[in-house]
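Missing here: one protein chain of the complex. Every other protein chain is in place.
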């Protein structure tokens, strides 16, 4: 089976994310095994629950959640990139967990996870 | 050894296609996606045609039709599924964005 890892470096405010999601959907339809999706640079903003997109525009975060639910995709968030961009990722420090603005579907990870993914995947594609 | 090059930016605006043209090798494949579709009539694409076979230059169907662009007849139009297959038919991928 072909194993794919995807690295998302484009923010949800860019229409480039639509292409990434289309590509991932196509890969899943072709029975490609997606070993993980790693969000880096402005890509981490996909996890921000405070991002509000008008309802008649493309809902990237809802798409990620749906993909996670349907295919159990691992959505890894680079902790350093996320903290720098206002995502509250310090779990030890969250007295009120509901105040976190990281969508539940995303896992807090570090660049070590990227090492794992690149080792395990047959192909890595960056969007 | 084949590399798949995905160009996502217009060369009328930025350097991605130029840098891709510098290092693309004869066995490689080029796919224009997103704003990379605007490169269909860029002179750099002519340079690339001198390096790789014309049949190895492709464009994503709905990315080009959404932009109302005409595709020169020598360029193959492909689907997203075909792009996924190309990813696994080649050895590695470079995204130029």
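Just so it is clear, A and B label the chains in written order, and each chain counts residues from 1 on its own.
In the analysis below, contacts are C-beta pairs under 8 Å (C-beta built on N, C-alpha and C of every residue); 3 or more make two chains touch, one makes a residue touch a chain.
Convention: contacts and distances are computed from a predicted model.
Just go with whichever of "Riboflavin transport system permease protein RibX", "Transketolase", "CO/xanthine dehydrogenase FAD-binding subunit" or "Sulfurtransferase complex subunit TusC" UniProt uses as the name of the absent chain.
The record names the chain that does not appear here as "Sulfurtransferase complex subunit TusC".
For the chain not shown, which residue from A:34, A:81 or A:103 touches it across the whole complex?
Result: among the candidates, A:81 touches the missing chain.
Write the list of subunit A residues that the hidden chain touches.
Subunit A touches the chain not shown through residues 7, 9, 40-41, 80-81, 110-112, 114-115, 118-119, 121, 123-124, 126.
Against the chain that's been left off, what residues of subunit B make contact? List them.
Residues of subunit B in contact with the hidden chain: 1, 3, 15, 19, 22-25, 91-97.
Going forward, only the chains that are shown with their structure count from here on.
Flag every residue of subunit B that touches subunit A in the complex, lowest number first.
Touching subunit A: residues 6, 8, 33-34, 63, 79-81, 83-85, 87-88, 92-93, 95, 97 of subunit B.
In their complex, what parts of subunit A are in touch with subunit B?
Result: residues 2, 4, 9-10, 15-16, 19, 22-23, 25-27, 29-30, 32, 122-127 of subunit A touch subunit B.
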